[in-house]
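Left out: one protein chain. Kept in place: all the others.
This part shows subunit A:
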Amino acid sequence: MDISDYTDRFGLLGVGLLAFAAVLLALYGLAELASRRDRSRAVAFVFLAPAVLFLVVGLVYPAIRTVAMSFFSGDGTQFVGLDNYSWAVTDPDALRVLINTVLWIVIVPLVSTVVGLVYAVLIDGRRGERAYKALVFLPMGISFVGASIIWKLVYEYDASGDQIGLLNQVLVWSGGDPVNWLNETPWNNFLLMVVLVWIEVGFATVVLSAALKGVPTEIVEAARIDGASPSQIFWSVTVPSIRSAIVVVAVTVFIATLKLFDIVRAMTGGHHGTDVLAHNMWDQAFRLGNDGRGATMAVLLFALVIPVVIYQVRNMRSQELETR
């Protein structure tokens, strides 16, 4: 294997970086020119131009176009009105996708947040807290695809003989028969969720653990002296004080769950009743070539995030008012 086989790739990288540097220089020159004439509006324009151009061409316009496409046929030539949407809510396979997605976005944020909170509370102030946290945090650095491979090995099934998957081996050791886990509809959905929970709990733990450190010890102490039990302290002192951190964790995991594609793709390919919106969208558009249905699935996905967007923007506005 010779590195010179890859000169084309590294050459492309070099050219790309040079072109980028040239663009930056040009922008810098323009900004200087505008500054000298004391036109802050023009300076702002130069500073914002690349980002705004990227976002408009790459996100805003495509999003609008996707909405439009959802009213057209698979090849994009015929206007079909709401046909794609009625397909999405009546076709059994599409319905399955919607039901699965709802299960995912309810279960994964809930379980990740609860497990993360319990774990953060359990290890708070314990000896080796940092090591405990690091172990659970580690999966955050692993790609969804990597995590899928890790867990596919855990779920691996052999019809007879020695098991290769840990889960089935444990089952056999305890006297059961091995199960082909990933083919067991609807339970396989929960096994896929385990993978995402496994990744997101680390995030929940780190954020919630930092929030726990911020709970004033005097209040906890006062409650204890007043005779509150640990569970009373937890529910009426700790949880209310870290409420906003809990909401942030749940919302972040919710959005990540909604956009989940990789785990389903790598573990089941959406077969055996495990398809979800983000994966089905990709499948429809890029594997089955039905842009209309793919766009419809994307729009449904977006519709599910809109409440969160509104909540976030409101939150931000009220925060800004407070600081003013």
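By our rule, contacts are C-beta pairs under 8 Å (C-beta built on N, C-alpha and C of every residue); 3 or more make two chains touch, one makes a residue touch a chain; residues count from 1.
In the analysis below, contacts and distances are computed from a predicted model.
S.K.: If you look up the hidden chain in UniProt, what protein name do you find among "Polyketide cyclase / dehydrase and lipid transport", "Carbohydrate ABC transporter permease", "Ion-translocating oxidoreductase complex subunit E" or "Extracellular solute-binding protein"?
M.R.: From the choices "Polyketide cyclase / dehydrase and lipid transport", "Carbohydrate ABC transporter permease", "Ion-translocating oxidoreductase complex subunit E" or "Extracellular solute-binding protein", the unshown chain carries the UniProt name "Carbohydrate ABC transporter permease".
S.K.: Can you work out which residue in A:L12, A:A26 or A:L82 touches the chain that's missing from view?
M.R.: A:L12
S.K.: For the chain that's not shown, point to the residue among A:V60, A:V89, A:V106 or A:I219 touching it.
M.R.: A:V60
S.K.: Check each of A:F71, A:Y119 or A:W181 against the chain that is not shown and name the one that touches it.
M.R.: A:Y119
S.K.: Applying the definition given at the start, please give the residues of subunit A touching the unseen chain.
M.R.: Where subunit A meets the chain not shown: residues 1, 5-6, 8-10, 12-13, 16-17, 20, 24, 27-28, 31-32, 35-36, 40-41, 43-44, 47-48, 50-52, 54-55, 57-63, 65-66, 69, 115, 118-119, 122-127, 129-130, 132-146, 148-154, 162-166, 169, 198, 201-203, 206-207, 209-211, 213, 224, 230, 244-245, 248-249, 252, 255, 258-259, 261-262, 265-267, 269, 278, 281-282, 285-286, 291, 294-295, 297-299, 301-302, 305, 308-309, 312-313, 316.
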